[in-house]
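Here the complex is missing one protein chain, while the rest keep their positions.
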Amino acid sequence: MTLNLFYFLSFLAVLSALMVVFSKNPVYSVLYLIITFFTIAGHYILLDAQFLAVVHVIVYAGAIMVLFLYVIMLLNLNRESEPHKSNILKFAAVICAGLLLVVLVGSLKGTEAIVQQSGKAGIGYVKTLGEVMFKEFLLPFEITSILLLAAMVGAVMLGKSEKTNDTI
Amino acid sequence: MITFLTFKIILVALVFVITLLVAAYSTYAERKVAAFLQDRIGPNRAGPFGILQPLADGLKFIMKEEIIPVVSNKFLFILGPCIAMMTALMAGVLIPWGGTLTIGGETYALQIAELDNGILYVFAVVSIGVYGIMIGGWASNNKFSLLGAIRASAQMISYEIAMGLSIIALVAITGTLSLSEISAQQAGGTGGDWNFWNVVYHPLGCLIFIICAFAECNRTPFDLPECETELVGGYHTEYSSMKLGFYLFAEYINMFISSAVISTLYFGGYNFPFMNDLGLDQNMITIIGTVVMFAKVAFFIFFFMWIRWTIPRFRYDQLMNLGWKILIPLAVANVFITVASYLIFK
């Protein structure tokens, strides 16, 4: 059952991820990306990480992709406005990505399944996660807040409209 | 196991039907409340007191001609209302509608699914609800629809942040994200052991949450995505027939679910005062509790309508200012104040 679900989710994930790339219309790309995020959230649940799954949906599907869609709709990007890319570039990109694929497939093929028993039961529960985050990994948690501070200062600084002389 | 499954299926069907029913009668209630507040009579033709009005409305919606604009994106145009309806219905799964029933030696909880992180699940569903509006608005290929969709997304993203922050204090103090546990913790005060509803401990959080719930439901004073005076019909300008009905219906379902969540989080859910002092059977308490829960929900639905017919719509910049510059700082302050006072007076 779990295995079948895994294959189903993986199939959907790969398919929708491919459609993100192949769609001509950016809005479709975003919608496929949302589906990809949902399938990945499904994978998290299969891995017993419910908290991560829900947060993934809230943050990625529910917030970031809404902003993506927002910007794309606002700019009204269409097929016509897509800049023309030269064939050489496409060719180079395909070769690079293909090589990466070969490397990854090759390296994954050679490995035997790494079975690692997670130390605690219910590793994905909020409580377990909270204990790890606020005891063992408290310092990186704080560093993350600094990271957000830096991002916030930068965003506000760049986003704030410059006062021009005529409005003063 | 089989009985368990049967019970769950019955429960799912019940919640589904009740949700739709409540939503349908909310439309009726809305008109009646409007009439009451404006000193009118309201719908009174279909059945006694107009009680069959929702049926008549539904029939009318279905019978209307269905128009799909030629320039629209057909698939997404149909998908939009579907998503809106689906996400609206999904959130009801987590709400504990009542305590536990004991039938034939087995105990059943009146909740479809119990999740370790129930509140987060509700938030996730709410946060993807905006796609229905965005997709529909964009697929219509109409400037007004697009503007409505864009407004909706900006508004919902902004208010989700304040909403999420507003419950942090609640979660920190109750120590759980599970809705059923939050309900259970507010179980009625008996003599001597005073156990108040969460609203007593988190008044500010409750206020912010309710305001944000209004914004998330696109209800007045936050109904900018569909404000008639500026955008014709907003995101559903191009919609007609039952697809329009779905959008409107989804809004009422959202209202119902929001009311249920507000009651569960802050107003004791299915608990009522002195519930343990009456000396009643557990099953009896549960049944009364469920009735009480629906009474609370009904009150909040009324509250939604009351606000709608009392307060005018915000201007867009006012909306954004309220969200970003007032509610978010307030919500953060609320976290600090509540947690600090908890630590001091514990």
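All chains are identified by letter, namely A and B, in their written order; residue positions are counted from 1 within each chain.
Following the convention adopted for this analysis, a residue touches a chain if its C-beta (ideal position, glycine included) is under 8 Å from a C-beta of that chain, and two chains touch if they have at least 3 such contacts.
Here is the rule we use: contacts and distances are computed from a predicted model.
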### Protein name as given in UniProt for the chain not displayed, "Aldehyde dehydrogenase", "NADH-quinone oxidoreductase subunit N", "Protein translocase subunit SecD" or "Histidine kinase"
"NADH-quinone oxidoreductase subunit N"
### Summary
Visible partners of the omitted chain are A
#### Entry: Residue, one of A:5, A:21 or A:103, that touches the chain absent here
A:103
## Note on the structure
Across A:7, A:22, A:91 or A:137, the one contacting the chain not displayed is A:137
### Query
Touching the left-out chain: which of A:5, A:18, A:75 or A:150?
A:150
### Positions on subunit A contacted by the hidden chain, ascending
103-104, 106-108, 110-111, 114, 116, 136-140, 143-144, 146-147, 149-151, 153-158, 160, 162
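Simple rule for what comes next: only the chains that are shown with their structure count from here on.
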### Query
Any idea which subunit A residues touch subunit B in the complex?
27, 31, 34, 50-51, 54-55, 57-58, 61-63, 66-67, 69-70, 73-74, 125-126
### Touching residues (chain side subunit B, partner subunit A) in the complex
76, 115-117, 120-121, 123-124, 126-128, 130-131, 134-135, 138, 146, 149-150, 153-154, 156-157, 160, 177
